[in-house]
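Before I ask anything, let me first share the structure, which is written out below as structure tokens.
Only a single protein chain was left out; the remaining protein chains are all shown in position.
Let's turn to subunit A:
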Amino acid sequence: MLLGSNICYAIDPAIPLAASCAACHGPQGNSMGVTPTLAALNQDYFIQRMQGFKDGSVPSTVMHHHAKGLTNDEISALASYFAAQPRRTPTPLPHQTFQGAQ
């Protein structure tokens, strides 16, 4: 079942939505920093935490600003997506010396 519709998309709309979380939680939910890794997270736990951020019962610094903006269907879809992602050891960033551009 796709998000909010029965139309068959080549790309399930949950995938770009989940990809939007990557800025803080890393590609496919594998975080490089102190923000939690969401990959392979238990689906029920994901939903429970997000619903908690949404209703204020779980305190948060940032996440309530996102959880409150998402529908229950979107939270469930994100839970399924992240539960299905493998945990990966992140590849180091391709750091380079500044070469003088611009």
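Operating definition for what follows: a residue touches a chain if its C-beta (ideal position, glycine included) is under 8 Å from a C-beta of that chain, and two chains touch if they have at least 3 such contacts; residues count from 1.
The rule we apply is simple: contacts and distances are computed from a predicted model.
**Student:** Of the candidate names "proton-translocating NAD(P)(+) transhydrogenase", "Sulfate ABC transporter substrate-binding protein", "Ribose transport system permease protein" or "NAD(P)/FAD-dependent oxidoreductase", which one corresponds to the UniProt protein name of the undepicted chain?
**Tutor:** "NAD(P)/FAD-dependent oxidoreductase"
**Student:** What subunit A residues would touch the chain not displayed?
**Tutor:** Residue positions of subunit A that touch the missing chain: 1, 3-5, 7-17, 19-27, 31-35, 43, 54, 61-62, 64-70, 74, 77, 80-81, 83-85, 90-91, 93-102.
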